[in-house]
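A selection of the complex's chains, in situ.
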């Protein structure tokens, strides 16, 4: 099973990377860009557990390790085909 | 000899490079602002200094490669001008395609600042000709993304062409994993382009070139460049 | 006067703002009316402990703040000390404890950002950063995470701004399990006639905002820094801000360029309490008023209320007053550096701050009332009743080790004593080519370009001593810090401090505080070192458990000739090893007691101020006359650890040593006791007479105790071997301990 995890800054938290990238894109002439957010993406391969277990376990991993829930939020999907 | 030191927003070894060129080696040295618009042809050497250009957000050097001045630096290099990229400068050179490969996050995932040893693999470049072949230099590193990467095919070509100029090593010159601070393939610390006029290196020669310190190994790099600019050198 | 009204202010709302009902009454009395909510917000931050120093000001007044070199004492963003040649240094230390506990990376990073701004806002290029860190016991489940996060945060921010982090200190102790400390020091260099102050003078001059846009981050940050943690603090989380070191770097360069112009009137960063604090303080210092138009403030988010804009603690923002007519030039300069900027107000003659939003007046407050209106509290103080018991220690209960090897190994591998290279190698400590004395010796040494001079800097505090005796503990912190400076060749010229304590509403804590400040004042007067800046961090408690009193001090020293800078490690075989000072039978509060017996008790070592000063003078004389080649003070772990460190801290080649010590006290006290005023030196045999002569003249107890050489550290006490260990082994233990722990 593959867990696909997205971590992004919470609303209202400054995203310095997004800001700098937005600036760069504007300079490069991409005037259509109205905003950029830069976050993290993680793929975690899980073996030998049920989808239900995986739900709780991945949630736990996110809270403990992947996301800094003070400033970041996370979401994930589980893909049992992979 | 005219030297130019490029200033990107976020450059922070610009002053150090400027200081060494101007005050230690007494060379005519000018700042080159990242917004471009200068004719670079009057320079003999352009230095891309260390630092965190544009914050190094996203990837080190990723944003700087698009600054106006980099178009001009690329033109300068293509017409044979000498370009030295140190640390962030090296990262910008690979991002902009002037040098092959990529620089990845250190294996430790930590910033590393300390003095390391590097072996001169090719002492016949304009940047190293004052070093003895296979001599070992003491030079500080200070980076977060210094792990050199290149695919095996291209690596072979680099090696065959003598484009690998510096490698991390032990005090007897031994090139082993133990002395690799950042996970670079083949312990690579510095490379040169096929044309022999663009060099990128992670270690900071400007940090060991001022006589206020006892270690002056970095001077060899600058002396090499000065010598080759003044006498010309064939690669 | 028309001020937009807002919902009724209930006692609940007052409390949420961290104000007491008494303070609220005072506001109404002085103001002659009920404040609106925005105004209440302003009082809440400006009268918070963090901004008003209401519990501490009464005591801080007693510190010596003047001296012939002092150009600016406390009261501005940082203190300024003259170093001659037309140059001055600006420095300060500040805490970022609470934010770092909640979010270690960003908390520490923004702490660095804040202290940098305090320095360059006065016109100085930041030359160096140091930090003083306190974590819980290594085994505590959060310690590793917090340590990693804090070091990462400091490294990412400092490195990116191009300011070297050249030194610091780290301690671990269970008293910090629920309250870590992150104190950050910055020093800058400035021409002594080019110092900028946070002054809004000149009626009609424009007030310009520049830097990052204002977002909703950090609202209530200042009041958070002033309130005790409880279990619900977790919910205060979104008040943590994210730092943008890249923008800070641009701010540094833009400010330094700006300050070359002769039309800058006054400038201040927006730190705690953001736009509010800088507006009121700048007007307050100049005796003027400011009209501010919030609709012109650059914002990151839509729909922000005046309350939010005023209280936001978004990072990397500044406020500057320029001469009228120069606003376009100023804005162009900020554009060059890709910074947001806008004229947001004007200096007025009536000492009142009026704040407008889209033409409506939302705030109308007399400056003085906001800036100086908080009552100085003379909080009751009482000596903790259990202190007598804690101070008593019966050495006969403590078994003496037969051999010192194991103790020494244990001490060298203890987190408090182990090498901190895992930490400082994550900091760029060399950038800008000034760091002559790299981290790893007693003090950091920085050259002053364009002169022969150099600066030595150290931060210190052994909080265990301060817990056992806040008065003498604080004095020892200063003494040790100065010792580190003189060991490196520097003459102390100024001090800054960061006083970290628990909840001042408790008489025991207030007693610790008062004792500590009294001790600090007395010793600084005695050593003739002015206190030029500082910071107070109170309420360092979780669930009623206070930290040990931790009055961190940073001392800056001057070397007239940078070639005289000295390091702590032995240089060559055959050199003699000498010890200045006296070793007494003192084990109270020692690392030895803690590591071996897990006991924190007794009294801190005795401090003989006169002897201490003579030791400083002798050390400086030996160094400046070139008589010694290494100097290292004895601190945690005592003589044994100082000897080992002198053997193993050489960056390239460790050296062994053989010692012969005469002693009439317990062996463990002799080697691991932490008697003060001791410095270990090494020198070529030829200098022996001259060194001994110096000791005689300066009345410093001195003994040659051994010789550098060999592969082992061998210590004989009264001709009996007490320690024999290979230096390679010791080095491995000492170098690897922290790294092994963190992994």
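In this document, chain identifiers A, B and C correspond to the written order of the chains, with residue numbering beginning at 1 in each.
Note that contacts are C-beta pairs under 8 Å (C-beta built on N, C-alpha and C of every residue); 3 or more make two chains touch, one makes a residue touch a chain.
From a predicted model like this one, the values you see are computed outputs, not experimental measurements.
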{"item": "Subunit counts for every protein chain kind in the full complex", "value": "A x2, B x1, C x1"}
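Keep in mind that, in the parts below, only the chains that are shown with their structure count from here on.
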{"item": "Comparison of A-C and A-B (more C-beta pairs in contact)", "value": "A-C"}
{"item": "Interchain centroid distance [CA atoms averaged], subunit A/subunit C, Å", "value": "36"}
{"item": "Residue list for subunit C, restricted to those that touch at least two other chains", "value": "244-247, 338"}
{"item": "Numbers and ranges of subunit B residues touching at least 2 other chains", "value": "54-55, 57"}
{"item": "Subunit A partner contacts - residues on subunit C that touch it in the complex", "value": "102-103, 105-106, 212, 215-217, 237-238, 240-247, 300-301, 314-315, 338"}
{"item": "Subunit B partner contacts - residues on subunit A that touch it in the complex", "value": "16-17, 20-21, 24, 27-28, 38"}
{"item": "Complex contact set, residues of subunit B against subunit C", "value": "9-13, 15-16, 19-20, 50-52, 54-57, 110-115, 140, 142, 144, 204, 206-207, 210, 212-213"}
